[in-house]
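Below is one structure, written out as structure tokens; comments come after it.
Just one protein chain is left out here, and the rest sit where they should.
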């Protein structure tokens, strides 16, 4: 057997948590980095072992497994979840296969980490929640991968909100702006096809910001009013196997874009606060501009993913003359996750969210505690997205969201 | 006769333009600064003379006139517009008196500059447009005071958009965030009373951003979907004469807030671009955060009134490796209005918008050209605001805006 | 007599302060704006009257006087200081004439405001201090025009330092970066000639930052180690009358640049704190980047003139997790000078420093109190500049600065 990260052990006798992962594109690479690194940086009660990687092309998946440090490889996800050396299944595929794999994995007695959005429909998500609930009684855990909750700045913002530092919430404004579809000749990847991706900017970017807004505020979105738009309705087919982002276009043939390019919506939160959301891939110059601001009666918070090590905090209880948004470098030992990393000011990157996600999930497994965000949290986001699509289809009328989980 | 700025003349024989102004609070002070300064900095074809200031309290208005440099004073606006030494009437009162004064002034043969919002209702605004139209044939001009169009950064942004530098417009996102009502004990000034102010954040702040979005994009808002909210429904009555902003509260007595505290709405522009708007006085830490961003197929622009000498421009036609939002200090001689001011990097302030407004209006009068923004532009904004209120009242349903003027 | 701002009066019977100004280029225009506006915005005990403007060309100075609002005009500064209607002489000429005019004006019984740098040499500055000292006993005041002390952000920073908010000072780092000489074909104006300007970037920009560093820290520079450089040693002669900044070059003829293009120097302050200074006109893209940062044991302050309404403050006594540089918008009523201006967030501009300077000087005259910065402060800056030149000439050796005034 080849010696890989999969079998590395830290403390002698430290128990092993075998991980099997489905999918190895962008998300797969990021998750691999998370699984490889978590135990090297954090003291973990279980040591993640990268047992096997699953993909449809045997040669390609074997090469990816070698590169990313996975011991075994599989071409059928059913084989993967049947492996004895796999305790946890990590699902990094497009949304159309989430429900099937997750439910089967849970039924097969595996813990599950599922990439966001949880599913492509509320129905699928409900089935997943039911499966997770049933599996919970057998000691199995299920988590959805809203990785941005694991940004130290986001986790710290949540602490400040929960600690009352912004008081009664009045406003939340959130954007997730990218620009990779600005060019009308960008190719028609799976992310632009409804049957694979479920929706467009809404499910890909909107899911993140709905979850983050609910997480940071500690509230639920109770209704939305939405506009969506597809600016470019036809694009060239991709040349070669279509990755999710970018790639090259094939000459000649074109196909229809069947998802939204952008979605803007307003919302009310459970406290009565007003919120605005915007998700788009047409904001030229904005590469990954997930921005969120919360205004309350005692203070405000502001964050921009393009400057992910920073959190802006305004303390409204200070004298006006010395008050102002302060730029907190979220790199102090007292900040979430930071005691394991570098000295103050030595910033982390995007991929660290996956290291933290792996860390938190390993702790949850070891301690038998339900990890957040749960599948129910993922369902709740799905319901918001469905309400957005319904509102957009019904002349933007305010559309209530069924709230079944406490935020 | 007292010698004042009112009679100052620059070039010997330079013709005089007599100005009479109604109202002398915040806006009156800002307009006075504009009228006093325009001819000292710019070469003007007519020299503004600050002929008379009008207010209800004779002693107070006389003191204000002395302080601000107005020769005469009046306590009745009808007397003001009747004065022979007044060629132009500048209306700086709350919105409930705009229509009456403006129509009377135009009928009395005076040019009119009217503060925004043009009126408190579409009906009033329509009457004002009709009066302006009738007066136009008699050589009289009417302009509405959307002063932010006169920010050099805004005027330059308009030039870039008109020159095609951002290409086909996809997104506009605009906020106008203030925080002076965050404190529930802030007093109930006229700005919080529907009969005086017409609406709350919507008319005060929303009017500015609707106009600016339409001006910069060169497009009209064709429909909106809105949420509005009054977070604090009762406030202490103000002690003493109630100014618009701040002031102190009287002990004991309270009254109802009859306007919105905040409004968030989405919109479609005539090209199909998506827009989002937010106006609030509850964004703790945001003092005057009028922000606007436009994303197009060839570039993007971004502006923040709290940094009014700067414009951010992303040129999407550049190679990706060297592209990025550039911070243009809009203080070069080639920028609008700047050849008359200081060397590069020596920033201007808020009040300069009123100097520029005075300059542009004086040129229009001298040249007999219709100044923009016209009353029709003001009416168009009013229609958007009315549609916002209608949508908010009708469960946020998308509400079309009648478009009668070319943007 | 022409009616001008010169004779405007505010409160009936408010005493008059007749101002005569020498020079009407960039600084003259800025000072005019200050004198015209101060009494319109602030409650002043004396009302400035713009009595007469002085320049060498009779036609040009008369036109400038008309434009800027000065009643009379003179072509000989000796005539100006002899006028009965002139109580205060404002000197806006290049540095080579400061000493002669200032001394003569003080001897003629006039108050004096002299632009910075106080003089072109320590000897001249000493003579001016002596004249000011002698005149003081006759009730006459003398002030040097370091206008940046009158930025609200700077004045507020001084309050924070004086209040102990940054603790024991460790570091000061200051730059004043411009770029108008980057182009080697920029013309040879008087500012590039030693006999007129005294020095180059050092006297023009360096004087400002030395004064500001001493003012904000409350300390004196006690010694310096310096490098200076002239990158472009020959430039085209200017076409037409040479203004200080910009203008056009004449074809063909060139002359030598006899001043420094840039100066960098380190320093020790009286407390032992380390400081660094840089003044240059060759920093491409930096238009007016006067930046200053102070680090102390309890906090830090940071300021950038290109964002003049902002002050950055780090409170090092806060818990590390919530500490960070906060961006204070220095536009609150509690901030220096701001109670007379606009609501929070409505920023001021560069020229407001001259309004504030006029305000402060009028108060000093009315109250008979010595205004700061005094001529002695100006001399102290001059001594630092001389030490910089001496150090640069002596292989950068640390060169002590004679300190004769308490900072």
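The letters A, B and C name the chains in turn, as written, and every chain counts its residues from 1.
Simple rule for what comes next: a residue touches a chain if its C-beta (ideal position, glycine included) is under 8 Å from a C-beta of that chain, and two chains touch if they have at least 3 such contacts.
Predicted model, so just to flag it, every value in this text is computed and none were measured.
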{"item": "Sole residue of B:231, B:325, B:354 or B:398 that reaches the chain not shown, by the stated touch rule", "value": "B:325"}
{"item": "Absent-chain contact - pick from C:37, C:193 or C:300", "value": "C:300"}
{"item": "Touching residue (missing chain; options C:15, C:272 or C:333)", "value": "C:272"}
{"item": "Interface with the unshown chain - residue positions in chain B", "value": "156, 160, 313-314, 319-329, 332-335, 344"}
{"item": "Those residues of chain C which, in the complete complex, touch the missing chain", "value": "166, 170-171, 173, 175, 177, 179, 182, 184, 225-227, 229, 231, 262, 264-266, 268, 272, 274-276, 278, 280, 282-286, 293, 295-300, 314, 316, 323-325, 395-398"}
{"item": "Missing-chain contacts mapped onto chain A", "value": "2-5, 7-12, 26, 30, 32-33, 36-37, 39-41, 63, 66-69, 178, 180, 245-246, 286-289, 305-309, 329, 331, 342-352"}
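By our rule, only the chains that are shown with their structure count from here on.
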{"item": "Centre-most chain [mean C-alpha coordinates]", "value": "B"}
{"item": "Copies chain A and chain B - rotation angle from C-alpha fit, nearest 5 degrees", "value": "180"}
{"item": "Mean-CA-position distance for chain C and chain A (Å)", "value": "55"}
{"item": "Rounded Å distance between chain B and chain C, as computed from the means of their C-alpha atoms", "value": "34"}
{"item": "Touching two or more other chains - residue numbers and ranges from chain C", "value": "329, 344"}
